[in-house]
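Every protein chain of the complex appears in place save one, which is left out.
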């Protein structure tokens, strides 16, 4: 990482103030972020959303997706664990969100597995998700799928990523420029960009990879913050609270079982100031 | 709450003895309560049912619903997270339960979202669930949907309730009179009625709203008790053990993660006497 210049330092302070505002606004307003998400981690996603102060509701049917898209303050769409009905529900809900101007988060988990997933992800291009969250391989693959950069070659293996976060920098910037929103790339150091500035967020735990749903629930939490702030702030706030809670929970756990329990508690107990001061640097694109 | 009169005091002692009998009978007989319930909280529902001494089995297909309805001792139906197959499974299972005279619990979660949910809930009217469990908004909305009282206006927002329990008193009594069973309304003070007497049960924790599935699992636990007692006793026993376990778990937790863990332990460890003496008052309708 290069040293941050004066402009970046000013940006950072401004961003920290926005993070504090986002965290407090969510705890005050308890916004509803609906989700269409895989059944593997669905319970953990909901509990993480509640822990940071949001409200959760998960649906599967097309008409219920449209209902929630309109009724809620933001939305989370995760393409894992697809069922047949998702072929209808996913595009219809994304279109509803787009038409209603609601912020929504896309998690292109395990992109590359199967034609239904690929077709849905292709359809999402025009509905411009406010935030795209994935690991490096997924972000690179999505940029490729959307024709926004094909230099990099990704290596998606199920939900695991074999690419480093920095390799996805170009793809992330391209995606953010296309959507006009933000992109968050999860890895050892996390990258969040809105296409013009990039934040690198530090922390987390090696246990994050040992519990199912740390990525999915981060997307769900980003949707909660997106209900109360701009996409970049929301994505960075979610990333920061995850890095903070992960680091703290690791200190109290010696296995993934207790880690997951303490992680939810740390999400719940983190103050806005703690989240805003979790280490990160800013870089101008 | 008014002071309880002599008759109510006598009722209360009788009810406490029935609670003790229900708790012990469940722990001795390990009754099977099948469920058709949403996939968001399904794991937590099953674990709560096991913790109080029941047996759990969850299905989705129509023929499996009918099989379990006949094979089990009681049943739990929750209309959250609907999938397309539920359009067939829900009415068929409810009819089977009704025809077989099996006790069953209905959780009209998020009533008002979508036509499939509404249609299923309408169909349930004639199959008369033994216990209906919901928050104030859901109970008011169900009474309205069934044409059993339309004075009140409910405010259902996803799974959250914006109505106070006491506002649902009339609706709860109407529903209980229609089904001949019991209705349990969850809130800060919980209300349980069989249409002629009302119990107000105290306890619980603010963390109950911070974990997904506290309401769903309460319904599942009520089904377990319904296998071994009358509907009113079952609904009140489930409500009482939840209030007791919630209060105790809160003392051991400083976040929703540990709260949920301790909550299951407290469900498991509560004695029949502890549950029966958890604070409640009786009122005659």
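Chains: A and B, in written order; residue numbering restarts at 1 for each.
In this section, a contact is a pair of C-beta atoms (placed from the backbone, for glycine too) under 8 Å apart; a residue touches a chain by one contact, two chains touch by 3 or more.
Keep in mind that this is a model prediction, so the values were computed, not measured.
Only one of A:44, A:67, A:124 or A:268 touches the absent chain when the whole complex is considered: A:44. From the set B:201, B:260 or B:278, the residue in touch with the chain omitted from the display is B:260, counting the whole complex.
Summarising the interface, chain B meets the missing chain with residues 32, 34, 39, 42-43, 46-47, 50-51, 55-61, 63-64, 67-68, 71-72, 83-85, 260-269.
In the full complex, the hidden chain is touched by chain A at residues 38-41, 43-44, 81-84, 110, 113-117, 157-160, 209-213, 253-258, 260-261.
Just so it is clear, only the chains that are shown with their structure count from here on.
When the CA atoms of chain A are superposed on chain B, the rotation angle comes to 120 degrees, reported as a multiple of 5. If you average the Cα atoms of chain A and of chain B, the two centres end up 35 Å apart.
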